[in-house]
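A protein chain is absent from this complex, but the other protein chains hold their places.
Now for chain A:
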Amino acid sequence: MSFLSLDAINKSFAGVPVMRDATLAVREGEFMAVLGPSGCGKSTLLQIAAGLLPPSAGTVRIAGRAITAPPPEAVYVFQQYTRSLLPWRSVRDNVAFATEHRLGKRRARAIAEETLAQVGLSGFGDHFPWQLSGGMQQRVAIARALAAEPAILLLDEPFSAVDALTRLDLHALFLDIWSRRKLTVMLVTHDVEEAIYLADRIALLTYRPSSISEIFEVGLPRPRDPITTRALPQFLELRQTLLQKLLARPDA
């Protein structure tokens, strides 16, 4: 049964269509990746799924309920962590910001310490975001999202702004959290290997006006390993197929 569904989503900016009839259904507990080239509308699609951007036409449903505003079940993690972290708040208070309006400051701070420990940042609560490295700041953003205990996480290329090694590190951390918390995840990315390595299924987004053209079942065994999984014939085969599809698209 689909938990998050996008039904015939259309979106135009100032009359220019960027998305046409994008349809996608994500099952509960599933890790869904949406793969597409830069500028094809990945962030737009995800923000529509998050209730942050109204579609021009079409419906977003979460647990069968049509949504028009950000739903309590879902949290959106931004492409650029530097813009969504609040520089005047300490790391702890940034994470607490996700829950303090519901739970009060004390409870929110206690939860913040717990989630910071989960992403390997215990002891950094009193630092300010700008005192941390890019990878650490992205962990803060992830901790903040986790602190809200969402059922659905919508990830907008959260691993793209960090270096390659940090990215592998964050992948491992994230897969661990995903399996322990039984989250439903929709990740948009332009990185083919990242999509295959992380996801259960991969949806391919065509170029503008974009829609979901095909969905691929990854089918690689879990738990996955950053080195051996990437060397499996299945991985390489899927990587080749997806790259061919991405590169073969007609130029606009």
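Rule of thumb we're sticking to: a contact is a pair of C-beta atoms (placed from the backbone, for glycine too) under 8 Å apart; a residue touches a chain by one contact, two chains touch by 3 or more; residues count from 1.
In this section, contacts and distances are computed from a predicted model.
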item	value
Among "3-isopropylmalate dehydratase small subunit", "ABC transporter permease subunit", "Glycine C-acetyltransferase" or "sulfate adenylyltransferase", UniProt-listed name of the chain not shown	"ABC transporter permease subunit"
Residue of A:Leu45, A:Ala74, A:Val91 or A:Ala143 touching the missing chain in the full complex	A:Ala74
Residue of A:Ala8, A:Ala57 or A:Leu86 touching the missing chain in the full complex	A:Leu86
Per the touch definition above, residue among A:Ala50, A:Met136 or A:Leu170 touching the missing chain	A:Ala50
Residue numbers in chain A that touch the chain omitted from display	47, 50, 52, 69-70, 72, 74-76, 78, 80, 83-84, 86-88, 97-99, 101-102, 128, 130-131, 148
